[in-house]
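Let's turn to subunit A:
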Amino acid sequence: MLDYITSYLRSDTTPGQAGNILWAVVYIFLIFAGLSVAVIAMNWLERKILAHMQVRLGPMRVGPHGLLQPIADALKLLIKEDIMPAEADKFVFWMAPLVVVMTAFTVFVVVPFGATHAVTDMNIGILFMVGVSSLSVLGIVMAGWASNSHYPLIGALRSSAQMVSYEIAMGLAVVSAILMTSLNSAGTGTLSMIGIVQAQQAQHVWFVFKFFPLGMIAFFIFAIAMVAETNRAPFDLPEAESELTAGFHTEYSGFRWSLFFLAEYSAMIAVSSIAVTLWLGGWLRPFSNSLTGDTWEMVFSLIPGLSFLAFAAMCFLGVFRMPKHRAFRMQTMGLAGFGVLLGGIGLLLFVPPVRYRVQDIFWFSAKVAISMYMYIWYRGTFPRYRFDQLMKVGWKVLLPLGIGVLVLTAGVGVL
Partner candidate 1 sequence: MQPVATTFFFYFLAALTLAGGVLVITRKNPVHSALALIIALLAQAGLYLMLYAPFVAGVQIILYAGGIMVLFLFVIMLVNLERSQREEQFNKQWLLGIIAATALGALFITIFVRGRAIFPVHIAAVAEESNTQEIGLMLYGNYMFTFEIASLLLLVAIIGAVVMAKKRI
Partner candidate 2 sequence: MIAKLKGQYGSGIHEASTYLGQNYMIVESAMIPEILQILRDEEQFDYCVDITTMHYPEQEKQFEIVWILYSFARNERIRVKTAIADGEEIPSAVPLWPAANWLEREVYDMFGIRFQGHPDMKRILLPDGWKGHPLRKDYGIIQQDRDWVQINLGIESGQ
């Protein structure tokens, strides 16, 4: 039994490929827990970052610097009355958030957080991701229709039209990235998520820089389409609060609503993961070709731990800046505790076996985090597109551009 557990750690495949069910289950739980934490963190970060962009402080009351705010919100949502409209289609209304959440979480089965850190590696990995994430629109349509109300219905219509349209541009961008995988010495392409990153490793280039500027344009198309896919600003028409109150989830409340919320954020993380895997080198660290050698390996492997220590240092700075007053004692202690936690994680990351095993995850997460920051930045900066303009961008700009990039990539690749 012990051997069964440790044998996987010595192998260099994913649990799925190794047929190791135990570790597959462990990974599923880890991803589920990590994702939930990420969504909670994202919720807090979005409020904080947006607040600082908008000359305000954001949550400050619940916990030090509002750190416990998302938890308080989650509790509030859980104990809220669960309202189901009398005229709603009960079963579909009940199913809709489940569908959305299930699809949003299922895609993480193939997301490669590292060379060995994925539940499994499918040889249709990217197809699976795009396919399953496209199913989430079903949940949205179901929610909009089942609510039996006009605003959700319009929201659902907008959403389905938008997602179907942008999926095409997104697909073209994805295909041109997949095409790049086949242009290595071996001459065979792959749809596997791990394979795509390995192809970038083998070709010594992140695909965003390949065939400059083709890779960049493809990435750009994907980066726009993924914002539209996840219904975020400036493409948040399905839930445009100034037009449709809340779009498809207008009639939802409490826990059901929180499922939509959870799904939205995990879908954002999922599409960001696709972008990172396809164009930004997945788990590969920056400058993995130019800065090589044992010293550089060493330096880069220290970065994860150091960055956690930096976060911890920021926490302690906050502790010192906290007003010296009795009323703030709990807050100060909480912040110090959080700092100790971060510092502990940082120190743990310095332990050599952990360090080498986990740094892949760190680089992947860091890239995803940048993409998530972009989401927040967009939201703070852009007004919302109108529906016809959205369609115009999708069909008249991104689609021809995507086809052009695809054809050119194929052409350049053959030459």
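On how the list was made: all candidates are chains of the complex that A comes from, given by their letters.
Rule of thumb we're sticking to: contacts are C-beta pairs under 8 Å (C-beta built on N, C-alpha and C of every residue); 3 or more make two chains touch, one makes a residue touch a chain; residues count from 1.
None of these values were measured; they are calculated from a predicted model.
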Given that all of 1 or 2 sit in the same complex as subunit A, name the one that actually touches it.
1
Per the touch rule above, subunit A residues touching candidate 1 in the complex are 16-17, 19, 21, 89, 91-92, 95, 120, 122-124, 127-128, 130-132, 134-135, 137-138, 141-142, 144-145, 153, 156-157, 160-161, 163-164, 167, 188, 191
